[in-house]
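To start, the structure itself, in structure tokens.
A single protein chain has been removed from this complex, and every other one stays in its place.
First chain written, first letter: the chains are A and B, and each begins at residue 1.
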Amino acid sequence: MSTEVLAAAQAGVPAPASGARQVWWRLRARRAAAVAGAGLGLLLLLALAAPLLSVLIGQDPNAYHDDLIDSARGGVPTGSYGGISGEHWLGVEPGTGRDLFIRLVYGARVSLLVAIGATVLQVLIGVSIGIAAGLGNRLLDGLLGHLSDVFIALPTLAFAIALTAVVPGDFPRPLLLILVIALLGWGGTARIVRAQTLSLKKLDFVAAARLGGSGPFRVARRELLPSLAAPVITYVAILLPTNIVAEAGLSFLGVGIRPPTASWGQMLSSATTWFRADPAYVLLPAGLLFLTVLAFTVLGDALRTALDPREASRLGVGRERTRRTRRTRTSRKGDPA
Amino acid sequence: MTSYVLRRAAGAVLVLFVLSVVVYAVFYAVPGDPAKLACGPRCNPAQIAQVRDQLQLDDPLYTRYWHFLQGLFAGHDYSTGTGVLHCNAPCFGLSYQNDQQVTELISQRLPVTASLGFGAMVLWLVLGIGTGLLSALRRGGTTERVLTWFTLAGTATPVFIIGLLLLMVFCAQLQWLPFPSYVPLTESPEQWAWNMLLPWIALALIEAAKYARLTRSSVLETLADDHIRTFRAYGVSERAIVGRHALRGALPPVIALSALDLGSIFGSAMLTETLFGLPGLGQLMVHAVRDIDLPVVVGVVLVTGAAVVIANIIADLLYAATDRRVTLT
């Protein structure tokens, strides 16, 4: 069984753009990528420096400010725009009066840690299984194929909730989230790697190596992995934002990072009730999450074009491509959002 | 063709079987005693034991799974105290929480999720095909740039964010749309649509981008074909070419992808329904998972899993039927 449809569907053909326009678009794409990259760099820096920043601006992410909220009115921040002040740059959290700026910065730590960790693990699992399926015999290939089909029919979020419930409460949550997201989301990588392996297998240099008596491990390491790097890195660029969203989604459903640790998804989920009374509280984590995922997507697209000039940019801002390449078993493993 | 369908169907059954085993195994390990939950607070140990016996919770995992399979294919009888309750095949069992038949629970919730899915699909098709066509016709201009960013935004936004923003703008600020509250289609079609509009828009905005991209590339591909060039040479209007020929070429992948997306709408339905408080399958699932309501979890997983698998098959068939370049193997 296959999902040719999707493979075909996703292999879009971009416009044959004229030379000057093409260059302009590329430039544009690069500029967007540069902005996105800079933004993400800044976020990463802030996240890494969060404890230092906390000391510098004198805000503890967990310090309560009961005087900054109106207790009789459900704990809504006093003052306008969610209680913005010289001391609390982005206002305070309703119900607790905790500083939002520093909590958002700390939240970035969690988001990035979980997303990057899960992506690395997904790639490790996906590449191993993909190569095994590609190089293995028909039986192994079929078995692994069915396995990924099962994982595709699996309601990822429901399983994630169940898995987080199975694990004892003392288990470190970020690690748990990394494991859950990775274990449920390796299917896409595996499919791509398998497809690539199958086509590489037919190429002369791999065939030669196999004929020359190299074992499957040697072939995988020496011949396949270097050629797989480009598509895998491209795919990582898609996985990263997907995983950020996945972490936020799990926290949104209440099974993610545990309080008092700040996380964007958790802030969003408690913010859902406040969209009328304190809109600023919703807009901040929502906007930040949106921009981060957007930046990752832009950067990923640019990376993809840069790495494989034959591939058009997914966003239709890349190079001309004349023939449709039929890929098999492309990922259908969408993001859980 | 027939053998292909049969093979796919057999594969689908196998996948669902494995799925049910996995669900059983995972939820078996979830801490908490369903008997205590089902019995209620301040039940004495004897009562809990009785409930446990009634729910057959003391049986080993494989026996319980076997009973589940039996119920699925042959139905199951439950004691009601005074008589017998017959649960017809396919019987997923009774909910631990309220003794309701799982099939009944699912059939109650299904219309909500289906309303959400189909409505959103109509919207994303209109939106996606429309923008896709537009941008294919006006290549390189502002339209294309707008589409590019629209696409980017769509890919970047999880449904709970776009939904929240929509709520803030249309429900809290402008007060144009109500906070969604599901009204059955049979009760009042206008109310049904009016209430579902926000969730539809939220889902459609995210999906439409993908369809716009797909439509655009398919249309462009068709437009580059030789026969279109011939039409142009004969002086057929651009409008007719696009409307009659290019669009026809673009539809198959769009339809196929729609089938797939509809099948997997469930994943996003959990978040959408949680955000908007819609009593659909997604919400049922979230609750059942927390209540360790194994029969409900298994039932919902199988039903939605089946939807995904069947959608996959239909998508491939549809695609093959409309595009001769694809052969089914």
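Operating definition for what follows: a contact is a pair of C-beta atoms (placed from the backbone, for glycine too) under 8 Å apart; a residue touches a chain by one contact, two chains touch by 3 or more.
Here is the rule we go by: contacts and distances are computed from a predicted model.
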**OP:** Among "Sigma-70 family RNA polymerase sigma factor", "Glycolate oxidase iron-sulfur subunit", "Peptide/nickel transport system substrate-binding protein" or "ChlI/MoxR AAA lid domain-containing protein", find the name that the UniProt record gives to the complex chain excluded from display.
**Re:** "Peptide/nickel transport system substrate-binding protein"
Original post:
With respect to the chain omitted from the figure, which of B:17, B:62 or B:179 is a touching residue?
Top reply: B:179
Subject >> Contact partner of the left-out chain, one of B:56, B:70, B:100 or B:173 >> reply: B:100
Subject >> Residue among A:35, A:49, A:63 or A:203 that touches the chain left out of view >> reply: A:63
**OP:** Considering the whole complex rather than only what is displayed, give the residues of subunit B touching the chain that is not shown.
**Re:** 31-33, 36-45, 47-48, 50-51, 54, 79-83, 85, 97-100, 104-105, 108, 178-181, 274-279, 283, 286-287, 290-292
Original post:
Touching the missing chain, which residues of subunit A?
Top reply: 62-64, 66, 69-76, 94-97, 165, 169-170, 254-255, 258-260, 269, 272-274, 276-278
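One rule holds for everything that comes next: only the chains that are shown with their structure count from here on.
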Original post:
In whole angstrom, how far does the Cα centroid of subunit A sit from the Cα centroid of subunit B?
Top reply: 22
Subject >> Contact set on subunit B toward subunit A in their complex >> reply: 7-8, 11, 14-16, 18-19, 22, 26-27, 29-31, 136, 139-140, 144, 147-148, 151-153, 155-161, 164-165, 167-168, 172, 206, 213-214, 216-218, 220-221, 224, 253-254, 256-257, 260, 264, 266-268, 270-271, 274-275, 285-286, 289-290, 292, 297, 300-301, 304-305, 308-309, 312, 315-316, 318-319, 323, 326
Original post:
What residues on subunit A touch subunit B, complex-wise?
Top reply: 1-6, 8-10, 12-18, 21, 25, 146, 149-150, 152-159, 161-163, 165-166, 241, 245, 248-249, 252-253, 268, 271-272, 275-276, 279, 282-283, 286, 289-290, 293-294, 296-298, 314-317, 324, 332, 334-337
